[in-house]
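Only a single protein chain was left out; the remaining protein chains are all shown in position.
To keep things simple, chains are lettered A, B and C as they appear, and every chain counts its residues starting from 1.
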Amino acid sequence: MTKAPQADTPTVSTKLMQVMTPNGKVVDKKFLASMPQEDIVRLYEAMLVQRVYDERMIKMQRQGRLGFYLACTGEEACAYGPAYALEDKDWFYPAYREPGIALWRGMPFQAWVDNMVGNCDDPVKGRQMPVHWTAREQNIVSISSPVGTQIPQATGSAYASKLRGDGAVSICFFGEGTSSEGDFHVGLNFAGVWKAPAIFFCRNNGYAISTPYEKTTATEHIALRAHGYGIRGQVVDGNDVLAVIKAVREAADWARQGKGPTLIEAKTYRLAAHSTSDDPKGYRLEKEEAMWRKRCPIKRLKIWLEKEGLWDDDKEQACIEAASDRIIAALQVAESKPHPELDTMFNEVFADVPDHLRRQHEALQAHLESGTADYQPR
Amino acid sequence: MTKAPQADTPTVSTKLMQVMTPNGKVVDKKFLASMPQEDIVRLYEAMLVQRVYDERMIKMQRQGRLGFYLACTGEEACAYGPAYALEDKDWFYPAYREPGIALWRGMPFQAWVDNMVGNCDDPVKGRQMPVHWTAREQNIVSISSPVGTQIPQATGSAYASKLRGDGAVSICFFGEGTSSEGDFHVGLNFAGVWKAPAIFFCRNNGYAISTPYEKTTATEHIALRAHGYGIRGQVVDGNDVLAVIKAVREAADWARQGKGPTLIEAKTYRLAAHSTSDDPKGYRLEKEEAMWRKRCPIKRLKIWLEKEGLWDDDKEQACIEAASDRIIAALQVAESKPHPELDTMFNEVFADVPDHLRRQHEALQAHLESGTADYQPR
Amino acid sequence: MATMNIIQAVNNALHLAMSRTDDLVILGEDVGKFGGVFRATVGLQEEFGEDRVIDTPLAEAGIIGAAIGMSLYGVKAVAEIQFSDFIFPAYDQIVNELAKFRYRSGGEYPCPMVIRTPVGGGIRGGHYHSQSPESVFVHHAGLVVVAPSNPYDAKGLLLAAIESDDPVMVLEPKRIYRGPDHGKNWGNHPLGQVPEDYFTVPIGKASIARELKGQGVPVTILTYGAMVHTCGKAAEMAAAEGVDVEIVDLRSLLPYDLDAIVQSAKKTGRVVVANEAPRTCGYAAEIVSLVMEHCFDWLEAPVTRVPGYDPPSPYPLEFAYLPDAGRVLKAVKDVAHYA
Partner (left out) sequence: MATMNIIQAVNNALHLAMSRTDDLVILGEDVGKFGGVFRATVGLQEEFGEDRVIDTPLAEAGIIGAAIGMSLYGVKAVAEIQFSDFIFPAYDQIVNELAKFRYRSGGEYPCPMVIRTPVGGGIRGGHYHSQSPESVFVHHAGLVVVAPSNPYDAKGLLLAAIESDDPVMVLEPKRIYRGPDHGKNWGNHPLGQVPEDYFTVPIGKASIARELKGQGVPVTILTYGAMVHTCGKAAEMAAAEGVDVEIVDLRSLLPYDLDAIVQSAKKTGRVVVANEAPRTCGYAAEIVSLVMEHCFDWLEAPVTRVPGYDPPSPYPLEFAYLPDAGRVLKAVKDVAHYA
């Protein structure tokens, strides 16, 4: 009954793909050689900057200037790696922890910050919480809070691009906690049947809010689920941006050759709290966090860059300061902008505003003019 | 990272478990020897009788005497095997194609037939279509039409029995088509984490109505999904009732030892139409059906029984005739019974009938008495 | 013009729409080779190929989720959900995703697509093949919901749905899929005269299924779907008893045609709302509230619902369960003679 494996039979590899160890030791020289050095520097800078942004934003939230924030600290490689590895025409379905995709691919920085505040220039017009941005120009699909819904959607986009034969790949991001939702299953299974050019990128950061991996699933690797869908599976060191790039490139090649989807499991760790509403002290040990801090994706790259003479402390300092200034300035600008207009509450629900929503809009307008309304526009 | 396998590490076997080949050749003498011969005869008879019931009911439906029927022709072993293999205290979550579980475990035969008609003695009080029976005495949970919903429910029951420490196992049945639903994923994943004493029995009969296996999933075996949940997986010849018994027994032992769930995939074939609303001629080849008819679970057992001198044509004829008479008589009885009482429409929606349903009941009563109602009680 | 039943009208519409653009696909369980369990998609896979008429795995969340992704990418999908009773595994995708995509993305990711699904009882399907879940979709803004009652509207509304820039759910009244007298005593469901060419029926507009004759106490019935025919029969019976009924076929449940509702309600002052869905929090409650809010001073009698009963539909008692012409008649007479 078992057939001989063919060249295009998908395989599932649970061996940790790595290019560089946590100590900056190169274990895949060939891949490293294929990477332009200036790109590695750019990637390093971008991840470092992201770290600064996250730290500043969390502080701002504590000061009451932001309603909510959610950092990707420790997981920067899982956004910047894929964003680098793929092409302009490819489509991205982020979860909420991949701002790097937007920033790398050219979403205007101020727009990203405007979204944190929900002002009139927020690309989603103040209709969602912070961190739920969108970036149509960059083919990055709108983020929603319900986790996992983007997975079958990415399958659909991948199918559509296959139907059109335009050679694009759709990549979808989600956490290991999210991989427990039914949408994970249906999305990957459909993609398998359709041989859709899709990449499912599971950031296994060990926790779903407070829930540790062993309460999420009994399987050793999420990647093993690829067996159940007849698709490729690959475990990668999610804190090794070069390995992430390699894994995504291989998956994209496979997809573009018409061989179907890949499930990538990136092993990483959420160094930060889940969000500004969370405090991990109640559910995990400092010791564990400390161990993972040593495996930080930024740190390992820095060791290597310094060894190669491509980076030094001055550059580091300058980079951090510039990023810090930039985000503080952008936040000030964002805060100075007014709220979105009232009509954003009623338009774009449908293509045209139907009568019943027009009536609701008018009623609200009248209410605000009556002087008895709680809300005061800014 | 990979740990050495332990004695209780679940394994996934895609080797077809068989006790007897389609030609009646015994390939697992040891297991056969463990089975009392009279039980094998009883199992054979039961499956043969089921075949007769199914054929008669389909005829009755064609004659307009039943609203709907759904046969298990070719898949009898997948119900009678598990029903035989498990204990009285164990819980069953059937799909709609396992009447054998009920009949083997002692659901009153007339009650089963009353359900086909939906009369006043139907255990579900005429509230569901035919084939959606229930059997509380036998620990067989109520069947519903939406496929797959029973899977996480079985996980819950298994967890509850584990919590109580009563040693019971919960077994859940579903088709390979159904294994595409999100509920499959969540049910098996929860069971894996909880090491719940559950058996997930997937009847892979090749089709979901008209949809062939290769459009359902790209994985070679549904059983491979066990990898993704860290649980046991086992492929078994679903047309070999002895192999099914063996597979279910192994899974039950595993579960009772506290080692968690097993996903069993039984390879079989739906020889009949999906239901009386279906005609397979439009979507599959007679040749394929003919090949599977040769692998019939009843036929292979008959060859062996005859060889052993445990069965002969006279017995066969008598058995068929008795079954035929029995079902025809039972159907006549069922048809002679009145419809369920009107109040069955309003009670048992809640534990007590709330006022708003009482008012609806009264209104209907008045309407029926007004003489303008379409419905005429029988 | 051709004589068609609803299934034929739907099939005809799909053929026309699929011919007009390559960026349209049909997907669902058994819709391809088999042509759908109600045969609405027969012949389409043969004509447009397996890539555009797709037999999906058995997973409604996958069907809708994937259709959303196609739509975002620019390929419009017409998804079939085999029975509306089985749509709920996709409920999250529909109400949290499909309905909100345009709004939540600041207009960057509109998501026009179509969901076709058969609704209602009368085919002896028990309570898992008979549901009428319109209100739980109408409640979530962002979804257009239409409910044709005849072959002409079935074709015209489906083509309008496919043209629309919004996600549209088309609720097809399965008990009158095949023309006259399917079901028991349901009144006439004539086969329709339907143009074979492309046309649309505007979304958001009701139609007058029966006009006032000018003889007797005038009463308005607001209804939709298969119930239009039940109400037609009730209207005939009422005429014999001196009650003059206007039937407004709402056709479009969201957006609804408030003008048509208000106009008829003000004209008669006596209103019955008839539909199959369970009473409590059903769509009829919204219509009652609209009439309350817009026509209070015109009302001569309480607006009266003739909805389904709340419990799940039973099997042999189905024809006691479903609102029949007699129940509509009683309500019509009650409001006509209210004093």
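Keep in mind that, in the parts below, a residue touches a chain if its C-beta (ideal position, glycine included) is under 8 Å from a C-beta of that chain, and two chains touch if they have at least 3 such contacts.
Computed from a predicted model, the values in this text were never measured in an experiment.
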**OP:** Sort by label and list the shown chains the missing chain touches.
**Re:** A, B, C
Original post:
Considering the whole complex, which of A:Glu75, A:Asp90, A:Asp121 or A:Asp183 touches the chain not shown?
Top reply: A:Asp183
Original post:
Of the residues listed, A:Ile209, A:Cys319 or A:Val333, which one is in contact with the missing chain?
Top reply: A:Ile209
Subject >> Listed residues B:Thr73, B:Asn119, B:Ser170 or B:Ser275, member touching the removed chain >> reply: B:Ser170
Subject >> Selected from C:Gly32, C:Gly232, C:Gly282 or C:Pro323 as touching the chain missing from the view >> reply: C:Gly282
Original post:
Who touches the missing chain here, B:Gln18, B:Gln61, B:Asn119 or B:Ser161?
Top reply: B:Ser161
Original post:
Which residues does chain B use to touch the chain missing from this display?
Top reply: 91, 122-125, 127-128, 132, 134-136, 141-142, 144, 146, 149, 151-161, 163-164, 170, 182-183, 185-187, 189-190, 193, 348-351, 354-357
Subject >> Residue numbers in chain A that touch the chain omitted from display >> reply: 67-68, 117-119, 125-130, 132, 144-147, 177-178, 180-183, 208-211, 215-217, 277-278, 282-283, 339-340, 342, 344-346, 349, 356-357, 360, 364, 367-368, 370, 372-375, 377-378
**OP:** Using the touch rule from the top, list residues of chain C that touch the missing partner.
**Re:** 85, 88-89, 91-92, 95-96, 100, 103-104, 127-128, 135-136, 138-142, 254, 277-278, 280-286, 288-289, 292-293, 296, 299, 301-305, 310-312
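Definition applied: only the chains that are shown with their structure count from here on.
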Original post:
Which chain's centre, taken as the mean of its Cα atoms, is farthest from the centre of chain C?
Top reply: A
Original post:
When the C-alpha atoms of chain B and chain C are each averaged to a single point, how far apart are the two points in Å?
Top reply: 35
Subject >> Inter-chain centre distance, chain A versus chain B - centres from mean C-alpha coordinates, in Å >> reply: 44
**OP:** Would you kindly tell me how far, in whole Å, the mean C-alpha position of chain C lies from that of chain A?
**Re:** 40
**OP:** For chain C, write out the residues touching at least two other chains, lowest number first.
**Re:** 56-57, 59, 61-62, 89
**OP:** Note the residues in chain B that touch 2 or more other chains, in rising order.
**Re:** 180-183, 215-217
